[in-house]
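For this view, one protein chain was removed and the others were kept in their places.
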């Protein structure tokens, strides 16, 4: 007894491997990705340049605003300064002679410029 | 909780409500806040350059000149106020469009180019002031194809603004 081929014959035998396509040549990939990277770097450094210009633009905007903000601030400082002088006059009125002499003593010998008082030479309240 | 460790720390606000003495002339302070000021900075700089330079030179010559340069300071402030009131008078809507965009985008000038273009155009048409960044040839705000093109929201709002302006005319 012998097995015979099935009716209609055998299925065709796959003798070739089913390998996927290997794509382009390596050189083409190299230049493709180099090109993409190059474009990216080009855009990036363009962007860096632009960031610098944006920073410059903001700086100049601030420079133009600086005088008016300074003027505003100066008026505030001057207002506080004159108000402080007035306050010192008021404080002096209630002082004894010795305390007043101490109070009026200059803090600085250098009279070449105006110094804003940070603390005044105030008398200790226990002293009067 | 941290108060136990900061027991030695004392803080208070130093407030002084006394006005300037009467012998120093009054001046109206600039009332615009940061975003409108940033938007208008180049126009303030363009119109008030002589006053600004004068003020800063005075301060330079007087060791800070806080008390000595009050007069020049008043001139600076009056000039800035005049620019701002002109902007409010002639280009109120465009001004508002631009500074609201700046306020939404962290005061980033590069994010608001579209509205800025509309604003600059209006200012040039009415006040003859131009934005000019000193020291460079290429003006970033006039660049044709910038990398930072501004936010899409600004583009949309600017387009809508132009459309509504057209439909009014």
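Some observations on this one:
In this document, chain identifiers A and B correspond to the written order of the chains, with residue numbering beginning at 1 in each.
The rule is short, and it goes like this: a contact is a pair of C-beta atoms (placed from the backbone, for glycine too) under 8 Å apart; a residue touches a chain by one contact, two chains touch by 3 or more.
Rule of thumb we're sticking to: contacts and distances are computed from a predicted model.
In the listed set "NADH dehydrogenase [ubiquinone] 1 alpha subcomplex subunit 1", "Brix domain-containing protein", "Ribosomal RNA-processing protein 43" or "RRP15-like protein", the entry agreeing with the UniProt name of the missing subunit chain is "NADH dehydrogenase [ubiquinone] 1 alpha subcomplex subunit 1". Touching residues on chain A toward the chain that is not drawn are 62, 69, 75-76, 79-80, 84, 87-88, 91, 116-125. Counting the whole complex, the residues of chain B in touch with the unshown chain are 7-20, 28-37, 81-82, 84-85, 87-88, 92, 95-96, 99-100, 103-107.
Basically, only the chains that are shown with their structure count from here on.
Chain A and chain B, compared by their mean Cα positions, are separated by 19 Å. By the touch rule above, chain A contacts chain B in their complex via residues 43, 46-47, 50-51, 53-54, 56-58, 60-65, 67-68, 70-72, 74-75, 77-83, 86, 113-114, 116.
Taken in their complex, chain B has these residues touching chain A: 16, 18-21, 24, 27, 29-30, 37-38, 41-42, 44-45, 48, 51-52, 55-56, 59, 63, 65-67, 69-70, 72-74, 76-77, 80, 108-110, 133-136, 138, 140-141, 143, 146-148.
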